[in-house]
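Removed: one protein chain of the complex. Kept in place: all other protein chains.
Chains: A, B and C, in written order; residue numbering restarts at 1 for each.
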Amino acid sequence: MNFLRPIQALNASPTGQTSLLEVRDLHTHFLTDGGTVKAVNGVSFEIERGERIAIVGESGSGKSAMAMSLLRLLAYPGKVVAGQINLNGRDLNRMSERQLNHIRGREVGTIFQDPMSSLDPVMKIADQMIPPIMRHLDMNSEKARAEAIGWLDRVGIPDAGRRIDAYPFEMSGGMRQRVMIAMALSGRPKLMIADEPTTALDVTIQAQIVELLKELTSETGAGMIFITHDLGLVARFAHKVGVMYAGKLVEFGPVKDIFARPCHPYTQSLLDTIPPVDQAERRKLAQIPGFPPDMKLPLVGCAFKDRCAAAHERCFVEAPDLTLRGPGHRAACWKPEGLGEARRKDAELVPPMTHSEEDRVVVEVFNLHKHFTGRSVLPWKVPPTVRAVNGISLNIREGETLGIVGESGCGKSTVARLLLGLDPATSGDIYVDGMAQMVFQDPASSFNPKMMLADIIQEPLVVTGWGNRMERAARTRELLAQVGLDESYMSRYPNQLSGGQRQRIAIARALALKPSVVVADEPTSALDVSVRAQIINLMVDLKRQLRVSFVFISHDLLTVSYISDKIAVMYLGEVVEYGAADEVFRNPAHPYTQALIAAVPVPDPVAEEARMKKPLSGELPSPLDLPSGCAFASRCPRATDHCRAEKPLLQAYSKSREAACHYAN
Amino acid sequence: MKMTRRSWVTSLVAGTMLLGTSLLAPATALAQEKALIVRFYDDPAGFDPANIFRIENENIAFNIFSGLTTYDGVTGELIPDLAESWETDDNITWTFHLRKGVQWQQGYGEFTAEDVIYSFNRILDPATASPYASELSGIESMEAPDPHTLVITLSAANGNFLHTVANYHQGQIVKREAIEAAGDQVRWKPVGTGPYYLESIDVNSQIVLKRHEDYYKGPAPIETLDFQIIKDDATAAIALRNGEIDLLMRQGREEQLQTLEAEGFKMNTVGNYAVSLKVLNLEDPILQDVRVRQAIAHAIDYPSITAAIAPSLQAPAYSILLPWMDVFSEAAPRYEYDPEKARALLAEAGYADGFTLKVLGTSAQGVSEQQQFEIDYLSQVGINMELELVDTPTYNQRRNAGDFMMAGRLLPAVNPDMILFSYLHPDNLAPGGLNGARYDNPELTSTLEAAQADADPQTRMELYAKVQEIAMTDLPYIPATASNVFWPGKQSVTGVNINYLAQVNFWDVDIED
Amino acid sequence: MTQEMITLPARRWSDLGTLRQSGLWRLLGNSRIQLAIAILGPILFLTIFRSMLPLPGPLQTNLQAMTQPPSLGHLFGTDRMGRDILSRTLAGVQISMFVGFAVALLALVVGLVMGTLSGFFGGVIDRIMMAITDIFLAFPSLLLAIGLVSVLGTGMIPVVLAISLSDVPRFIRLQRSMVLSLRNRAYIDAARTVKASQVWLMTRHIIPNTIAPLLVAASIAAANAILVEAGLSFLGLGIMPPEPSLGNLIRDGQSYLEQAWWISTLPGVVILMIAIGLHFLSDGIRQVLDPRSRK
């Protein structure tokens, strides 16, 4: 790639001791009608050439606002009110818009979270990519086009010369994010800012993108700021980590150091909320109580004090500054060890549940099909058919949790709807002993915003004519207690709740009629890490107390394997591997399962270094024209002609496991 | 690419500016020949004399066609037109001596008595479906002893027959060949012997008349009459003030008249052109009492009303006939404003506490100011006037069917018989005829018939006076107001003489420098 | 319970929360709505209590005070019949407001019912309903109004019906599209898993969530109706004079613009203020409803 050279040459030049980027005491405020939100409240850090820094934090921590502040890309009412942003010694914060426009795209490239919305939908890729190249690198349009195609090729867009004239909507999410990366790199920036670049993507695609970013930045020698909430990604990707809480960096240091010896209670708690990869014994996940502070209100003392088990008097009076805890490792806590001894207090053991063959089967699914047929106005045209669910068989026993995993579009949510009877099956049998109820993914649309929580929880009771008014109220209180909420919630409305509280209410509603099975479709994917742990703990408790069965649908393999007794891995409407959770996770039989698990970043930088780095290539093929042979053959590293010709059936792999692969044994 | 786009913008800007200047430049017109631009105030509906309606259309026809007689624009008297002279002894047999050498427009040759016979027969032919057929139904026979003599025999004496054959509706003479050539488009292809012929018409915007060079009185001074359709009165006034038009065919808004007069425009006018009547349904149990009708007449102060709301456009009316008509009688009873008397009459009739008077009206302008005053005045004597407003077609339909308690009529007519017979004679009872009051007084009927038949002018006048006295005593119709017509125009436009049918003979009109 | 109870931190959710949630409170806190109240409030107040004001009746003529410009005696002046324009304007506000609200209410109710049925059940009902609304939308609305006024006669009720006839299809469409987007909400699915009846779904889940946007549309429809009524009056098809609807007042005075500007201008200003007030109201409702503006 000869066009990479100038950057390297530039980096090689002796520019003295200054860091690539030095942020000093950055303050960003949002001047809303309700008051000034101090989103970024004095952040300082620096980044050297070729260094990848991850900034982690939960939603509302100010990490994105901080990243956007660097290039003044904040929309009104956001405003950088103070601080220095020294890029190669020049303060971006004192530049005019015009001057800054020469930095944006040229010296600093940016990648945003949602590839679906980050590209202009009505402009061809070429029209979005080529003009900036012409402008920043002073090229004519032909040369710029060649340059753009070169970059697209480099980020792995097949047939780049043709695809450059495509519109974004003609590409998948993964492809669009590649285009974004190509765009961001096309100005040959010295610094990349990536704001949650993989959050909206499937785990396999996420792995591909992360690898690509890593590779390209090290090739061009660009520094990188990577904003994420996923600690696993941090471990896989970053040289240094900054942890943000309430608009401040609370801990900053080399990645291995932070993971091995976190000093701030918040960092410590965050790390503890992740389900451990080691499944030998299940412990309850750590959870952080309470809420982050209201950033509109003045803050006295440490921002984390209300949620910190180790908080003491001083924390309420005076805010700690970052202090050195090791080489390059700083933390902002009055206590040298953070939580210290208090750290593992919560982590009580989860007693394993006993399952036996005698337990009654509450759900049995046999050879289930669901096909969606489009409508064709022209009578002679055959309407297109999508086989969303293509012959699956499952069963769930009382008190058992079945996890269903797979990439988006694999049909897992359709299975959920079929189980609940929301959609009729095309063919096959579903048997449910008792009732199936549901917990939805999106807490925002799960509740009628016009109904009080008491009415929401009671709705199944009222509809089915259960009990009288008094009995229903009593049942509601009982349910609220079961999900850990007090009575005061009864008269509240959904929009007064946080995401975690909403999922608790959703669970309460699902349990109202004492169902035999609760289908939970991605119940935790919209939640922050700390809250996610609360919900998972709650579900684990309920399962044990009420012996209710769960179907837990998620793309988050770590969570699924933590909570499930059995796992079904789905690919293109079919189950490709099915068996005991621990077994599937630890020793996957199907190549797809193996790839999925390999793609999951593990929050341990040392372990990550040792792991296989070759991510699963390609994307999910269209379910419109399924191949006659193995559906996975197009992406399978081990596929043979036999696979492409003959469809493997789900067959016993071990005593408690089945897999659909010709070569599983 | 960029260059072309920029130059495109430049040319667009330039083009817009150019267009702007040309838009603002005053329209230049060559004025070699005299042309008059006249406002026309509604959609033209055609000019076939057998099927013509509304005054504005009649105005065009008036200048295209001729009758045996016509009306003098200044005095309103009947004067000769196609007939140079006429004689009758008994009001039954009428002999007309026709003008010689009268040329039809558009090369249809010379006018003869046959044309008159054809025209009248055409009106009478049921296939023509002319609403004016009844006007000529009194004709027993027509003969043309020579091309310029016409003898018409009536089935009954009619002293007002000259009105019937005047240049108006059924009286307008058409040419057989032209009618037959036009087929079903007669109304749009009028051919007459009048001073102007129709050159072109765009029913949406414009009617152009050209002068008839062979007109028997000689060509008119003005070559072209350009009638522009401007429906809104306010817009029309602005157009005149802007100098876009020369003459307004009618201006019906008091405030606009005042403005135009103040700005020095010539206010051509005719007074008392038509009387506006209140039609009282005598079949109504309340209104059948003559005292109630008289009470209503005494209750409303029309002189004050007209003075307040339209001093130019309206005057109070005191009789069913207008003062300028030859048979008009001063002796008929008048009903001055007298609320005391009205209350007394009502009390006498047993309505001391009043009653509700339902009035049918047209919704075109909603409740007019006059009606509001009427409501006010009637409420003073305890009568609760309730308006029922319907749109014009419905109004016409119900009015003709006689389906109302009280309604209104405007009587644009110069022929007193037309008024008296239509409105007072039992032969014309609604729904078939115009006698919407359903008035049937044998005494009046016989007097009226006698008056029409009588050949002696003196006796005739006396009989007519008696008719008016009876009618105004019985009061089936209450005269409310008389309308004045205004055709404001530029000072340079002369000879705009509006006759009592609200028509202008453009042969008299000229433009002075 | 092994779970610890999570109680709400007091500083975040005060007990005012429920009150604030009740909608009214939030509406009243919105600056646009405050503005709307500031505009509409005094007008409505004067209108309601106009009989207590020292004003001549709206129909009372006075030939001694014809065409007088605004003065202390007649704040808005008088018209050609000596009627007090302020008094007529206030009476007109009453009539126009009635027309506006009646139209809005009618469009709202019919649109709500038909749109809900159409959107919720889909299929044949939906297609027929859409075909009908298509036909009505393809009609020039003025003609619809003229036709209806001609059939029913002039007056308040026909005018209200005539104006709402062209609003109703729009409301049906609006409601239908909202129902379509709500129909697949998770909470509807949740109710369906317990076999909730269609009536339950519509009355408990769909309609409560569409009412507010419909109200926004309705307040705009009310403002429009007041203006359309004025237009109909101009064509002689609205509320019949001397009933002083605002449209009639403006029409009466428009030809006197040169001689007596106040006759039509002052009622015109009032109509504008009402329309602006209603627009602020709808803007305010929209703002309060739009979650994005709540940030």
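Here is the rule we use: a residue touches a chain if its C-beta (ideal position, glycine included) is under 8 Å from a C-beta of that chain, and two chains touch if they have at least 3 such contacts.
Convention: contacts and distances are computed from a predicted model.
Engineer: Which of the following is the UniProt-recorded protein name of the chain this complex doesn't show: "Dihydroorotate dehydrogenase B (NAD(+)), electron transfer subunit", "ABC transmembrane type-1 domain-containing protein", "Autoinducer 2 import system permease protein LsrD" or "NADH-quinone oxidoreductase subunit K"?
Structural biologist: For the chain not displayed, UniProt's protein name is "ABC transmembrane type-1 domain-containing protein".
Engineer: In the intact complex, which of the depicted chains does the undisplayed chain touch?
Structural biologist: Looking at the complete complex, the unshown chain comes into contact with A, B, C.
Engineer: Using the definition of touch stated at the top, determine which of C:L46, C:I132, C:M156 or C:A212 touches the missing chain.
Structural biologist: Among C:L46, C:I132, C:M156 or C:A212, only C:I132 touches the chain that is not shown.
Engineer: Just name the one of C:A102, C:A275 or C:V288 that touches the chain not displayed here.
Structural biologist: C:A275
Engineer: For the chain left out of this view, which of B:P126, B:G264, B:P285 or B:P442 touches it?
Structural biologist: Going through B:P126, B:G264, B:P285 or B:P442 one by one, B:P126 is the residue touching the chain not shown.
Engineer: With respect to the chain omitted from the figure, which of B:Q228, B:Q251, B:Q468 or B:T481 is a touching residue?
Structural biologist: Among B:Q228, B:Q251, B:Q468 or B:T481, only B:Q228 touches the chain that is not shown.
Engineer: Just checking the interface: what residues of subunit C touch the absent partner chain?
Structural biologist: That gives, for subunit C, the contact residues 131-132, 134-135, 137-143, 146-147, 150-151, 223, 227, 230-231, 234-235, 247, 250-251, 254-255, 257-258, 264, 268, 271-272, 275-276, 279.
Engineer: What residue numbers in subunit A mark contact with the hidden partner chain?
Structural biologist: 31, 68, 71, 73, 75-77, 97-98, 101-106, 109-110, 112-114, 117-123, 128, 132, 135-136, 167, 169, 180, 183-184, 187, 376-378
Engineer: For the chain that got dropped from the picture, name the residues of subunit B it touches.
Structural biologist: 19, 22-24, 27, 39, 43, 45-46, 51, 53-54, 126-127, 129-134, 184-185, 187-188, 202-206, 228-232, 234-236, 238-239, 241-242, 244-245, 390-397, 400-402, 409-413, 418, 422, 428, 430-434
Here, only the chains that are shown with their structure count from here on.
Engineer: What is the distance in Å between the mean C-alpha positions of subunit B and subunit C?
Structural biologist: One centre to the other, that is 46 Å.
Engineer: If you look at subunit A, which of its residues touch at least two other chains?
Structural biologist: As it turns out, subunit A has no residue touching two or more other chains.
Engineer: How about subunit C: which of its residues touch subunit B in the complex?
Structural biologist: 59, 61, 63, 66, 80-81, 149-150, 153-154, 233, 236-237, 240-243, 248, 254-256, 258-259
Engineer: Help me check something: in the complex, which residues belonging to subunit A touch subunit C?
Structural biologist: Result: residues 32, 289-291, 294, 306, 417, 420-422, 435-438, 440-442, 445-451, 456, 459-460, 463-464, 481-486, 488, 491-493, 495-496, 501, 509-510, 513, 538, 541 of subunit A touch subunit C.
Engineer: Okay, in this complex, where on subunit B does subunit C touch?
Structural biologist: Residue list for subunit B touching subunit C: 233-234, 253, 255-256, 258-259, 304, 308-309, 363-369, 372-373, 375-376, 387, 389-391, 394.
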